[in-house]
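Here the complex is missing one protein chain, while the rest keep their positions.
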Amino acid sequence: MLSALEKANVLTEALPYIQKFAGKTIVIKYGGHAMVNPELEELVLKDIILMKLVGMNPVIVHGGGPIIDKWLEKVDIKARFVNGLRITDEATMEVVEMVLVGKVNKGIVNLINRFGGKAVGLCGKDGNLVIAEKKQVTVKNQAGEETFQDLGLVGEVVKVNPEIIQKLTEEGYIPVVSPVGVSSGGETLNINADYVAGALGGALKAHKLVLLTDVEGIYLGEGRESLASRLTASEIPRLIQEGVIKGGMIPKVESCLAALEKGVENVHIVDGRKPHSMLLEIFTNEGIGTMVVKG
Amino acid sequence: MLSALEKANVLTEALPYIQKFAGKTIVIKYGGHAMVNPELEELVLKDIILMKLVGMNPVIVHGGGPIIDKWLEKVDIKARFVNGLRITDEATMEVVEMVLVGKVNKGIVNLINRFGGKAVGLCGKDGNLVIAEKKQVTVKNQAGEETFQDLGLVGEVVKVNPEIIQKLTEEGYIPVVSPVGVSSGGETLNINADYVAGALGGALKAHKLVLLTDVEGIYLGEGRESLASRLTASEIPRLIQEGVIKGGMIPKVESCLAALEKGVENVHIVDGRKPHSMLLEIFTNEGIGTMVVKG
Amino acid sequence: MLSALEKANVLTEALPYIQKFAGKTIVIKYGGHAMVNPELEELVLKDIILMKLVGMNPVIVHGGGPIIDKWLEKVDIKARFVNGLRITDEATMEVVEMVLVGKVNKGIVNLINRFGGKAVGLCGKDGNLVIAEKKQVTVKNQAGEETFQDLGLVGEVVKVNPEIIQKLTEEGYIPVVSPVGVSSGGETLNINADYVAGALGGALKAHKLVLLTDVEGIYLGEGRESLASRLTASEIPRLIQEGVIKGGMIPKVESCLAALEKGVENVHIVDGRKPHSMLLEIFTNEGIGTMVVKG
Amino acid sequence: MLSALEKANVLTEALPYIQKFAGKTIVIKYGGHAMVNPELEELVLKDIILMKLVGMNPVIVHGGGPIIDKWLEKVDIKARFVNGLRITDEATMEVVEMVLVGKVNKGIVNLINRFGGKAVGLCGKDGNLVIAEKKQVTVKNQAGEETFQDLGLVGEVVKVNPEIIQKLTEEGYIPVVSPVGVSSGGETLNINADYVAGALGGALKAHKLVLLTDVEGIYLGEGRESLASRLTASEIPRLIQEGVIKGGMIPKVESCLAALEKGVENVHIVDGRKPHSMLLEIFTNEGIGTMVVKG
Amino acid sequence: MLSALEKANVLTEALPYIQKFAGKTIVIKYGGHAMVNPELEELVLKDIILMKLVGMNPVIVHGGGPIIDKWLEKVDIKARFVNGLRITDEATMEVVEMVLVGKVNKGIVNLINRFGGKAVGLCGKDGNLVIAEKKQVTVKNQAGEETFQDLGLVGEVVKVNPEIIQKLTEEGYIPVVSPVGVSSGGETLNINADYVAGALGGALKAHKLVLLTDVEGIYLGEGRESLASRLTASEIPRLIQEGVIKGGMIPKVESCLAALEKGVENVHIVDGRKPHSMLLEIFTNEGIGTMVVKG
Partner (left out) sequence: MLSALEKANVLTEALPYIQKFAGKTIVIKYGGHAMVNPELEELVLKDIILMKLVGMNPVIVHGGGPIIDKWLEKVDIKARFVNGLRITDEATMEVVEMVLVGKVNKGIVNLINRFGGKAVGLCGKDGNLVIAEKKQVTVKNQAGEETFQDLGLVGEVVKVNPEIIQKLTEEGYIPVVSPVGVSSGGETLNINADYVAGALGGALKAHKLVLLTDVEGIYLGEGRESLASRLTASEIPRLIQEGVIKGGMIPKVESCLAALEKGVENVHIVDGRKPHSMLLEIFTNEGIGTMVVKG
């Protein structure tokens, strides 16, 4: 059991951070283990309520891959791939939207409300939040020629209309956003949640983008102690070139850089598998994951 | 083709109604043919945008029966009935919520936005909008004794928290509400859309509740000309007793009376199968359906 | 009698215009037949109330020639002309002001209020609305020399202080303005109503200036079908040069151009002799008169 | 020439009154010599501007008898009397309105603006300010029977809608009101200015009603020193009964009592023939006229 | 060193309290060791800044006995006592005010500002915050008769004008109040700081009054574990009667009851000698001192 002084020290260490982040917008990409495991889910959502209570403006963007797969199977829709890329036809999109917007999103909203927060669920259609267009992909065919590959209803963000989020935030709500966009022609498009989170962060001039992932952060070498606590955006390209950052971490890190360019101040890669990791990353001196800052 | 004067007369006839209804809340129960038929759907939603533009505050509550049935079939869920009452188990509720909230609701939102309005979709969980509890039903068993029949996740409204609708309305949005409630324990409950519309109307102190149905209104006799244009709440019980109002119209009429008691000023039963029926009911002298007023 | 659908079509045709003009200021020069004929007067004023109700901000500038003449005669003031120009001496100005401000203006205010609007009458003195100075006119004498001709108390607008109109408009009133200005020295000056309307339009950054006249609009040739529905400002000089626009239409058209230069978006020349002409010009696709737009 | 100290004493004597009356509404009945004599007029209007500047909210109600008579004569309208009561027919009313609203009112507005204030002229029609009805008068005929005598378009106040005055006052304007009312049927009615001032005072919950008259105040005996500086409403009936207050002063005093009953705090009878009499009455200890207070 | 999870648990335990106390006013009586010891002083003031940052509205009332004594000695003022009661003459009051208002108060303000807060110092004279009157004391003389004993310039609170504190609080400042009042006649009066804190708490409808003292709280028996964590106001009289609460604790407890009667929700007696005691009392489940609640 902690002594009174130990407890007090934790509270007072958090003080300058609470002061610094008051009134700031924090976009949280919520996915992976932290979403699948009910105990972790409860901890994450309660931590987000805490952030709201101490004056920050958290905005949640959620994923939902595993639950989508389960429901696609239920309605006998088979995954189709061309050159290793998944094709999203209309029947698939219908299920994706119903699962993300009608099930996953409202489940999160429901939990936040039960834990004492005030959440409202949104998708990219509400208030025209996320305007997208079909993603253009080119692949090489067997003859080695570049050809256009239609992935179907997969989109990329063209424009964010953040008013609805700003109004809800001002009124004390925590917005929960499904990564489903709409084209100017009214078509529903499936978009990568990391990308939606980054685009929202930029449009909201967010102070932080937090990626709750299933890794501990960025390692600069071997072993636990080589985990980088803080990196500057300009260091990243060299680290990639030198092979320090490699493999599956490269796209994550590139997505961080993109968000920083759009106007987000800091991006945090945080391990969603550890209890309260986001809270500790934000409110303690040493943090727990990797923060990438502008510059 | 209409003459200039004929056109002008229509516009000026609408004047006193626009003046009268400016700033008033109108809850619209949207269902039946008007929702299934794409041409009618477009007309209804554009008419709602018009109402918003001329200063009224429309709030939509939608149904969705036929589409739910289609999806229950897709995932091989069979309807179960006990003593003629449908049982909503958890698997059924999961599909109902996904279809209403993730498909039907966002489809309406999308269309309103494409037609130039600004819509936001909500369910009873968003901002704790509709708090419900399981509906208590008693049935007679074969021995003629009254026993309690569990219908599963079917709810009735306990409390409406209208703040989220009021805020969105003030900011210029048209709220679109799915009839899905949440219990104080966090359970998702399926609720009759007419009932949700009436409860929202009462909580919002709505000026009007408009039921877009598949009938022309209330008939007081045989033949087209016996359609009642205006009834007073106090006349209804006698009309039922005398057999003038009968059959399937009785529950609809009783639901009107309930809404009037909760604080709604007028209830309109309007034929959703006719183009622009709601607009004509509200903005012309003779109307097109039946208006039931307090008193 | 119109069918329900025909009525509905008129209402819905007006929708995009109501949306487009909401919150916009419309300055209406009200004069000619539409002011003399009580039936037309009622229609015009009710149409203006409708415009206010659907969110536009109409501002009325009225004329009053015929009634002024009647009263000048009553008090035995003879019209005096020098070189064909009317001289406004002090005695004349006294009658002009009393008739415009004390009779015509308040008559319009009274009617608007009786028809359900909220009007307030103003002249250029109220809140220093219209600061003017004596109009300088030069004429040729018999020797062919240019000499200055004093017209007396005839003014041109020097400065508009639109605050009083903006405040009244925000509070829901329809301002009704008499074309009487005041010089910096406190002299009352008679000003052409078209010119006052244009100056107010510019100062208010009005979306539209509507001139209710006794002509149908601008004709580009012979016959009813040559009436121009829409002209661009830059086309006008050529049309005058080619003699297409000619005679009494030239000063009207030049006054349109002046208003567009001062910042008004569109000017409409509308036939005040036809019932509801302004309403039809603004809220229907084909319009009824001639719209001149910037560019 | 005054010494610095004498000047300073005057300024500081005014201090507690300025403090006491800040934000209070003062309705001023402006008529008599103070309106006819240009030097007095300038002094009165500048004093009213001063009152506005130091935080009070003056509202002016003006009369205009002598100027009306001049114009009735100009247009050959003869005064008609029945049993000693003046009959106001339509032709007379037309001239009365034009003179009061179009000439006298705007003259006052113009002067206030020239002296550095911001005035707006109103009559009872503007914003439905003064709703009136025809005054019912009964007279005795030669047979001694009471019969109804129609005075024509003479009105008494039925209802005041003070919103337009409150809005203008909040925006820094000095409202100037002509005593012309409008019936619910839209008829223009001539009303006694004292009565309009009292009714406005009551509707505005005015702190003071100041009657600028051609007498020095109420005398309780013979000689200058018997002028009452302060009376309580309850003393008045006895003073009338005892013949102390008599003759033409009786109706004035009764009109004071009526205003106090409607909610005005104090009524001041002030001699408009003396320069700055209103200023001295309000801002000095001893005053200059007679103040009648509630109680 | 604490584990990540231990730290996180402390933060999340504080969550419901932060939520509960957001926007609530907390009046803190600051005195004793916590004021004399610079390390404790820094901890207390930083904890108050934390409370402000997480949304509470702390208001500080400070004491200052030891520093006053030091300065009285410096200027050779001897303490005078009559029947054991200290007499505050004018010379003493002068020093008391200078020390409390000019030294102690501004020292606290200065530290809060240096630690990142925004403080403003006030005494009872600022904005007429604390209106007091001379305290009436009766003592028995040697003959056993009750006689009035003049204590000089010792006051008790008559009226609190809390506007200045409310305005400063709304603007983000932490008000720091010296316990010096002013009589209606303008005399400076010395008032007990506990009493001022209670009176401010009542006038501000404070949620909490925290007394930072040099005791651990209220003991119900012998030994550390008999410290009461929570008492109800109605229990207190019995505990005093039974001798459980005794000695110097009686006046403190009676002052708690007085504050609860004036409208404060809870009073906390907290040991100012322990680091962060106030923070732990407010933000942890078990607390650290004694909370007395209404009821």
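A, B, C, D and E label the chains in the order they appear, each numbered from 1.
The criterion applied here is as follows: a contact is a pair of C-beta atoms (placed from the backbone, for glycine too) under 8 Å apart; a residue touches a chain by one contact, two chains touch by 3 or more.
Keep in mind that this is a model prediction, so the values were computed, not measured.
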{"item": "Visible contact partners (per top-of-document touch definition) of the missing chain", "value": "D, E"}
{"item": "Among D:119, D:218 or D:279, the residue in touch with the chain that has been omitted", "value": "D:279"}
{"item": "Options E:5, E:75 or E:250, residue touching the unrepresented chain", "value": "E:75"}
{"item": "Sole residue of E:20, E:114 or E:140 that reaches the chain not shown, by the stated touch rule", "value": "E:114"}
{"item": "For chain D, residues in touch with the removed chain", "value": "2, 4-12, 14-16, 18-19, 22, 43, 46-47, 49-50, 53-55, 116, 274-277, 279-280, 283-284, 288"}
{"item": "Hidden partner chain, residues of chain E it touches", "value": "74-75, 94, 97-103, 105-106, 109-111, 113-114, 118-123, 125-128, 163-164, 167-168, 171, 173, 180, 182, 186, 188"}
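Rule of thumb we're sticking to: only the chains that are shown with their structure count from here on.
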{"item": "Between chain C and chain E, the fewest steps along chains that touch one another", "value": "3"}
{"item": "Chain B against chain A, contact positions shared by both copies (same if over half, else different)", "value": "same"}
{"item": "Between chain C and chain B, distance of the C-alpha-averaged centres to the nearest whole Å", "value": "47"}
{"item": "Whole-Å gap separating chain C and chain D, where each centre is the average of the chain's CA atoms", "value": "37"}
{"item": "Where chain B touches two or more other chains, by residue", "value": "none"}
{"item": "Pairwise touch network: line, ring, star, complete, or other", "value": "line"}
